[in-house]
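Only one protein chain is missing; all other protein chains are in place.
Labels run A and B following the written order; every chain starts at residue 1.
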Amino acid sequence: MTGSEKTKRPVQPGRWARTAVLYVVLSAAAIVVLFPFAWMIMTALKQPGTEFDPEFFPKQPTLENLKRVFTEFGFVRYFLNSSIVAVSSALFATLFASLAAYAFAFKNFILKEKVFAVIIASMMVPGLMYVVPQFAIINRLGWMNTYRAMIVPHLANVFGLFLLRQYMTTIPKSLIDAARIDGANDFQVYGRIVVPLALPVVATLFLLTFQFHWSNFLWQLIVTNKESLYTVPVGLSMFKQQHEQLYALKMAASAVSIVPISVIFVFAQRYFIEGVTKGAIKE
Amino acid sequence: MKRSALAENVSALVFLSPFIVIFGVFLAWPLFYSFYLSLNKVTALVNVFDNLTFVGFQNFIALFKDGLFGWSLLMTLYYAALIVPLGIGTSLLLAVLLNNKLRLSRLFRTAFFLPYVLDLFVVGIVWTFIYSPHFGVLTRIFETVGITYFSEQGFLGRPATAMPAVVIVNVLKGAGFGMILYLAALQNIPDSVYEAAEVDGASWWQKLTRITIPLLRPVTLFMVIVGVVAALNAFVEVFAMTTGGPSVNVGERAYGATWVTGYYLFDTFYVRLKLGYAAAMSYILLAIAVTVSLINLRLLRPKTDY
Partner (left out) sequence: MRYLVLAVCVTALLACTCAKEAVKEGVVITVWETYNSEERAVFLELVDRFHEVNSGITIEAVNIPFDGLEPKILTSLATQTAPDVARVDVGFLPKIAVRGALHPLDEYGVESIKDEIRPVALSSCVLDGKTYGMPDQVNGLCLFFNVDLFKAAGLDPETPPETWEEFVEYAKTITDRDKGVFGFGMRNSLWWSLPFIYSFGGDILTPDMSRCALADEGAVAGFQFKVDLYAKHGVEGGAWRSGGIRDDMGFQNGKYAMIFNGPWAVKGLQQAGIDFGVALIPSGPAGHATNVGGNNLVVFSTSEHPREATKFLMFIASRESQAKWANELGQIPVNVLADELIDFDSHPYLGVFMEQMKYAKPRPQIGGYPEIENDVNPEMQAALDGKKPVLAAMKSACEKVGVVLADEEALKASFKE
C-alpha cells in the first residue's frame, strides 16, 4: 500500500515516519546486540576481583588491566604472531579459493561436479576429526613450531570456495562471453572481470578468514611448544586457569584483540559493500 | 575440438591446482583416515596409527543402539530447525533494512557486525548472567510485568526454554555475518529491475518477495548449508552456557535438553577417548549433512539463470 501511495504523491511525512521507525528498530536491535560488547569493555575497566559486582559501570575504573596484558603477559609478541598468521592465511586462502571458484564457475573439466561434491562434503565432517591426522602430517613434514604449521593446512578454504562459486554464478555469462570474443584469456577474464565483479565477496572472504585465524585457538596451540610462538587466542586462554578465571584481564585483552578486525571492517566496508560492482560493469 | 577440450582441462587444472594440492594433503587424506578410524577400535593413546583393532561396522551398529546418540541427533535437528531459519531471516532483514540509503547505515552495519568478531565464549558468559534465575536482567524484566515463570529456573534452567535461549544468543551474535553476505549480494541486483517493478506499481513487500528474495537464492542456499553444518558441529555455545543440560526424563534415563551431537562428539573424543566411535559419529553427521544439502539444492536451485 505504501508503495502505491508513494507513487501517487511524493509526500515527505510518510517517508519521514518510515525512516524514523527504521531508526528506532535498528537502534534497539543494535543496543541488544552490542550489550555483551559493552559488558566486556566495562569489565575490562574494573578492579580485579570486582568483576561480578552487580554494578554495570565500574566503581573505580582502571587501565591497570590493559597495562598488565601487555607488560606481564607477552601480548605484544602474541599480536605479532597472530598478525603474521592471520594476514598471510587470509591472503593466500582467498587467492586459492577465488582461483578454484573461477574454475568451478566458468570452466568445463572432467569430474567437475563430483570433485566439487567431495570438496563440499569435507566441510560437513566435524573439525575435530581433522586435528590428529593433520598434526601427524605437520609432524612428518617437520613443521612443528613454525608459522607454516599454523597457516598452510588451512589454505584450502572449502567454505570460501563454496561462497565464491555461489557468487560467481550470479555474474551474467554475457559479460564473460563478450570478453572472450575480444580475445581475453582465462587469466585476463579472472583478473579483469570476475574478481572485480566479485570483489565485495572476495573482500568479505578475506575478512572472514582473517577472523577465523585470529580466533583459532586449538590448532595454533597444538602445533606450538614455544611460548614465543603463541598467538592471541592462545594468550587469551591463559587467563582461564584451573580454578579461577581472570575475567578483568581476559576482557581487557579480548577488547584489544578485536581492534584490528574492527578497524579493517570500518575502513574497508565501503569497498566490499557499497557499489563497486556497478562501476565495474560499465567498463 | 579435442584439442580445445584438452586445453580447457589443462587451464582448469592451473586454476585448481593450488587449492587441490592443499586440499588433497590436509583435508582429503585426514577425511579418508578418519573414515578408516571409524571402522576401528582405538585403545592405545601412544602411536594411535599403528595400534588399531579393526572392528568393521561395529561402531556404527553400537551408535544405532546408543540412546544418548539418538537423543543428541533429535536435539541437533531441533537446534538446526530453530537457528537456520531464524538466523537467515534476521540476516536478511538487517541487510534489506540497511540497504536503504540511510545516513547512519555504515554505523549500524559496524554495530551489527561487531558481535560476530567477539569470542562466543565471552558472549555466552554475558548471556548466562542476563538469563540467570533470581538475579538475571531478563528474569527481572519479566517479573516487573508480573511473569514469574522464569524466576526460579531462569531461561537456561528450564528444558522448554533452554534451547531457544541458546539459539537467540547465537542468532544475535551471527546475524552480522549473514548480513554482510546478503548486502554484498544485493549490490549485484541492478536498480533497473526495481525501477521496472515500481513502474508496474509493485509494493515494498512485493518487490521483496518477488525480486529480492528469489535473486538472493544462491546466497540463501549457501547460508542454509553452512548453517546446517554449523548446527551439526555446535559445541562452544553449549559448552559456554548449559554444558548440555538441563535434564529431561526420557523413559528411565535423564538426558540433557541441549545435549547436541557436536557436544556429545567432543565428550566422546576428549573425555571418553573413544576415537573410533567419535569418527563413526562424524560420518553419520556427514551423511545427514549431505542429505539435507541435496534436498536444499533441489528446493533452492535457481529456476532461471540470470
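We adopt the following convention: contacts are C-beta pairs under 8 Å (C-beta built on N, C-alpha and C of every residue); 3 or more make two chains touch, one makes a residue touch a chain.
Just so you know, these numbers come straight off a predicted model, no measurement behind them.
Interface note for the absent chain: among B:Ala162, B:Met179, B:Ala234 or B:Val260, the touching residue is B:Ala162.
Across A:Thr62, A:Ser122 or A:Thr146, the single residue that touches the chain missing here is A:Thr146. Across the entire complex, the residue among B:Pro30, B:Gly87 or B:Gly154 in touch with the chain not shown is B:Gly154. Set against the missing chain, the residues B:Phe15, B:Phe69 or B:Tyr255 yield one that touches it, B:Tyr255.
Within the set B:Pro30, B:Pro115, B:Gly176 or B:Gly244, the residue that contacts the chain not displayed is B:Gly244. Take chain B: the residues that touch the chain left off the picture are 43-49, 53, 128-129, 131-135, 152-157, 162, 165, 241-249, 252-256, 258-259, 267, 270-273. Mapped onto chain A, contacts with the missing chain fall at residues 48-50, 52-54, 72, 84, 87-88, 91, 131-132, 135-136, 139, 144-148, 217-218, 221-222, 225-229, 234, 237-238, 240-244.
Just so we're on the same page, only the chains that are shown with their structure count from here on.
Chain A and chain B, compared by their mean Cα positions, are separated by 16 Å. Within the complex formed with chain B, the residues of chain A that make contact are 1-4, 7, 19, 22-23, 25-26, 29-30, 32-37, 39-40, 54, 95-97, 99-100, 102-103, 107-110, 112, 118-130, 132-134, 136-137, 152-156, 158-159, 161-163, 166-167, 169-173, 186, 190, 200-201, 204, 207-208, 211, 214-215, 236, 250-251, 254, 258, 261-262, 265-266, 269-270, 272-278. Taken together, the chain B residues at the contact with chain A in this complex read 5, 8-9, 11-16, 18-20, 22-23, 25-31, 33-34, 37, 48-49, 94, 97-98, 100, 102, 104, 106, 108-119, 122-123, 126-127, 130, 135, 172-173, 175-177, 180-181, 183-185, 187-188, 190, 198, 201-204, 206-207, 215, 218-219, 221-222, 225-226, 229, 232-233, 262, 265-266, 269, 275, 278-279, 282-283, 285-286, 289-290, 293, 305-306.
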